[in-house]
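A single protein chain has been omitted; all remaining protein chains appear in their positions.
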Amino acid sequence: MLEKYRNLGLSFLVVILGLFGIYLVSGISPYIMLKSIIISAFGSIYGLSETLTKSIPLMLCGLGLSLSFRSSIWNIGAEGQLLMGAIGATWIALYVMPNAPKLILIPMMFIVGAICGGIWALIPAILKVKFNLNEIIVSLMLNYIAIEFVNYLIYGPWKSPYEWGFPYSTKFPISAQLPRILDTRIHYPTLILALVLAIFIYIILYKSKLGYEIRVIGDNIDAARYAGLDIRKIIILVLILSGGLAGLAGVGEVAGIHHRLRVASGISSGYGYTAVIVAWLGRLNPFLIVFVSFLFGGLLVGGDAIQVSLGLPGATINFINGLILIFVLVQSFSKIRLYSTKKGAER
Amino acid sequence: MEKILQMKGITKRFGNIIANDKIDFGLNKGEIHGLLGENGAGKTTLMNILYGLYTPDEGEIYIDGTRVKIRSPNDAIELGISMVHQSFKLIQSHTVVENVALGLRDTSFFYPHKQIEKKIKVFSERYNFRIDPNALIWQLSAGEKQRVEIIKAFCRKARIFILDEPTTMLTPSEAKDLFRLLKLLKGEGISIILITHKLDEVMEVCDRITILSGGKRIDTVDVSNVDKDKLARMMFGQNMVLKERQEYSINFYEDVVLEVRNLTVLNDKGLPAVKDVSFDIHRGEILGLAGVSGNGQRELIEAITGLRKVTRGSIKILDEDVTNIGTKGILNRGVAHIPEERMRMGIVPSMSLEENVILRNYDRAPFSNSLLLDYGIISEYAKGIISKYRISALNEKVPAGTLSGGNIQKLILARELSISPVLIIASHPTQGLDVRSTQQIHELLLKKKEEGCAILLVSEDLQEIMDLSDRIAVMFNGTIRGIIDIDRANIEKIGSLMVGV
Partner (left out) sequence: MNFIIEVLKATIPAGTPLLLGALGEIYVERSGILNLGVEGMMIMGAISAFSMTNITGNVWLGVLISIIIGGGMALIHAFNSITLKANQTLSGLALTMLGLGLSGLIGKGYIGVPLSGKLHNLPVYGFKDIPIIGPIFFDQDPLVYISYVLTLIFWFFLFNTRFGIELRSVGESPDVADSAGINVAKIQYLATFIGGMMAGLGGAYLSVVYAPAWIEGMTAGMGWIVLAITIFSLWRPERAILGSYFFGCIRVLQYRLQPLGISPNLLNMLPFIFTILVLMLAAREISRKRISSPSSLGIPYFREKTL
């Protein structure tokens, strides 16, 4: 019990020290900074709409990661999987069936985007299962490769002849653009998809056979082996699903917001990485993840705002993310210890 | 005689189990003192207290007449006490020299290897045995590893050596070498405590013997005043009278459930751990598999349950060849498995009790259809199991990891027995449990036998094996040394087979 309070104290100490660090480095008071983040993200209808817009990819990626983390597979590659989804959607919209009606084109974009993200996640899965490669490093490397691939496409073969030399793909046809709520940027089909998927993931995790297997593998792989689970098959399946969800996020970004493929850093402001924190802060629970996504969507909006209003660099948000992750980490360790001492007692 | 060590009134409790009950123990300078008793008599606990691994609840320790407090192995080492554990404390991927150097504070910072190599050379010349200082530990035989442990103790200039069941893993000739070495060390004034349950050993090498039974000291005797029969009576005496089995008769059907033929299985290092083993288990039979741990029992069990690949030979269940068909296939043919390390393998600690109850058949009706689990049925089922097997838990939703050891074992047993098995593999089913839980588990196994299950019971507890089995197979060094009908078995006979005599 005492330990719990100590950790709580420690966590807050981390955050206070961190904010003080920002003050030292930039000379900007943390109070003003936080206030301007909160006001810009949650203080106006526009802010809220932007927050919701940015929370959509976080939800999708976070939900996917929760499946993977739940089975103790460290997929850090949501960023790359998202970008591959964006590439897949662009391919369908511009090159495969640009003249298809909306009702066919949009679902196809989502399906192919999910497949592309899933395939991108399949690579670390197969390398892990076949060669026992560390999935963290492989999935991270694939992020960098995906970034370069997107940039290659838009500077190279997919570069639009109509954009005065800007690194953009051609604009999507209207039938490939997602509808939005009024004049906000909330592309609601993706939002609805994310919310439905949250319920779906919840059912998978807590009501389905696959979820049961995922949780057994994640908590005690020896017990999984003993119970005769097909561990390799499940790992591969989990990563495909995980990547597929991130791929959907990528489709949402290009079809809902940009309406074209553009430089990787323009499509995703690190959603895939932020989603790692979202997933853990949401304790890998789908509904909590939806809620936490909204908060982090706000943080991203606020981050953009303080760049403009306070002249802080975009990387500030990275720093705050890191602080929050340490905060989560310090909180969660006592649970791990509980079971370890139990094991000791058993011997 | 000069007393180098005295332990007075040592008491140690684990929960409500008294592992050591007011034990007095004295060690003379330059003697080999046997600490004799069956498994669970409290020998290892007593020595772990002396080595600082446990703190006693009561009692005092004197070294050279001064009272000492030993809080950690470090304290013990400082006092000149060294322990050679049954499972060696060696780093497998390091060399002999590196293992010896670890924990020797008085070697030089640079190139400690050279100094240690010299020390090892001196030691091996003086006591006439060979060891390659630059060999990697995992390449060594058990006997050689033990020598490394002894060299470690020697280099630390220990005055008291504790050896925990040192001959368990040794071949007879290696054991002879060890005894020769111990006698030499004794001649130089080193005092040695030999923890064992083997009568031949104490008679051969010890000067005095302290006998423990059920956590109490029975007596300390000079080896010249006793014989093996007398020692055996002191070791087992009370227990044997207490728990006499009504009828020592074989009682099972003729049809074979498990047929194992010429089975060869490799261990993790790729060396044969089970060598050409054959046996049958019949319907309604309990076959006890006795043996000191580490003689291939684990690998044999893992092969039968599909967790380990069979290299040669065959396994048949009810006349169907199931060799290498995998865990699921074995399970589907009605084989229950109560695993040895129940926390490591048997449960998923963070998942609820009800989810653990269905671990082995979650993918079948009525618990699930092709996609979803039916938690309504699962809860009802778990509630039934909890009351039927008297598992004490708040409800069926608590994480399994929060249950006590006995209740976890009952949970595993309940789960395994509920698949209506034809064959039960029970690996150390009562290890570490209190008397009540042990009895409940024994009753359950006997009931299943009545119902016609074939049971393979692996245990280090000879009493348990004697109490439950129809026939007893003894495993040593990867082979089965003999299968004895219970009406012709006795502890001595099995004990001697267990050590390969």
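Just so it is clear, A and B label the chains in written order, and each chain counts residues from 1 on its own.
We take it that a contact is a pair of C-beta atoms (placed from the backbone, for glycine too) under 8 Å apart; a residue touches a chain by one contact, two chains touch by 3 or more.
Note that the coordinates shown come from a computational prediction; the quantities given were computed from them, not determined experimentally.
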Ask   = Of the chains that are displayed, which are in contact with the missing one across the whole complex?
value = A, B
Note = Out of B:V68, B:L102, B:I419 or B:L446, only one touches the absent chain, namely B:L102
Ask   = Of the listed residues A:G9, A:P107, A:P179 or A:G322, which contacts the missing chain in the full complex?
value = A:G322
Message = Looking at the full complex, which residue from A:V112, A:V138 or A:L210 touches the chain that isn't shown here?
response = A:V138
Remark   = Against the hidden chain, chain B presents residues 14, 53-55, 72-74, 77, 89-94, 98, 101-103, 105, 107-113
Request  = Could you list which residues of chain A touch the chain missing from the display?
outcome  = 7, 10, 18, 21-22, 25-26, 74, 76, 127, 131-134, 136-138, 140-142, 144-145, 148-149, 151-152, 155-156, 273, 276, 280, 312-323, 325-326, 328-330, 332-333, 336-337, 340-341, 344-345, 347
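One rule holds for everything that comes next: only the chains that are shown with their structure count from here on.
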Request  = Go ahead and note the Å separation of the Cα centroids belonging to chain A and chain B.
outcome  = 48
Remark   = chain B contacts chain A in the complex at 306-307, 326-331, 337, 339, 342-351, 355, 359-360, 362-363, 368, 371-373, 375, 401-402, 405, 432
Query = Residues of chain A touching chain B in their complex?
reply = 203, 207-210, 212, 215-216, 219-220, 222-223, 225-228, 230, 338-339, 342-343, 345-347
